[in-house]
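What you see is the complex with one protein chain gone and the rest in place.
Entry: chain A
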């Protein structure tokens, strides 16, 4: 049995989802020879540190009841720098402007030779090359399946399962909020503003939805895909982005009458990285509705491979994090 000491840095929806999944899957993980011991959890204001292992169930209920995970005032970055452990589970919020605290955390982890599994897009969308170089020079693993498409296995599918294939192009829907709004506008023949309000009411869209509806979120994910799957060296500024805010219900109807849906599509090929609303034939595999995400990659040997799944949700994202953890430590 291999004991892996881990910290969870960031204890919002995703961090809590990871804690729940680690609790649920404890016996399974032991069955495959991995004893996961969370020795620290930090949220934005507080932390709990216990070298013997934090009680995840009580950490979760404490967070739920009081809004804080612990009583320590040590920051996540300080935990990474000072507490002995092997794995940092980095689930702080994305900052696409600077990479934010996530970038600092990841670099601090690599300085100490620790492995990182993250759901944080910002650092990878901005500084993929630097982050990977730092991981490589310290001999650390850096896995980030959860950054693209939540539960959908995008990165690992292309890099591990389809190893040996040349990736020719990729397109997909990577933002469930936009997909929900467009699907509902079509169903109800209702304007964008009304369906955005509905999505906010249901908690599908944020109070400030610009990150999703202007295509920034999709663009960040495309950069990660372009760099990790297509071996490019691009950053957010290399993506041409058009969001969904100008789409009208009449446009959706006209498209529908011609046999098309309108979807916010992200695409990567050797000539461009682009996010824009596109016409998708209603019978096409990319024409998925609701909050679903879908990813289609064109390969030289396997042809087109398309997968669809839930692109967000705390447990779904935690599923991607768990699979990264297992793939690092199983062998």
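Going forward, a contact is a pair of C-beta atoms (placed from the backbone, for glycine too) under 8 Å apart; a residue touches a chain by one contact, two chains touch by 3 or more; residues count from 1.
Throughout what follows, contacts and distances are computed from a predicted model.
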item: Among "Phosphomevalonate dehydratase small subunit", "Membrane bound hydrogenase, MbhB subunit", "Aminotransferase" or "Amino acid-binding protein", UniProt-listed name of the chain not shown; value: "Amino acid-binding protein"
item: Candidates A:49, A:279 or A:307 - the one touching the absent chain; value: A:279
item: Which of A:138, A:242 or A:327 contacts the chain that the document leaves out; value: A:242
item: Residue ranges of chain A at the interface with the undisplayed chain; value: 171, 242, 246-248, 250-251, 253-255, 257-258, 260, 262, 265, 267, 271, 276-281, 284, 286
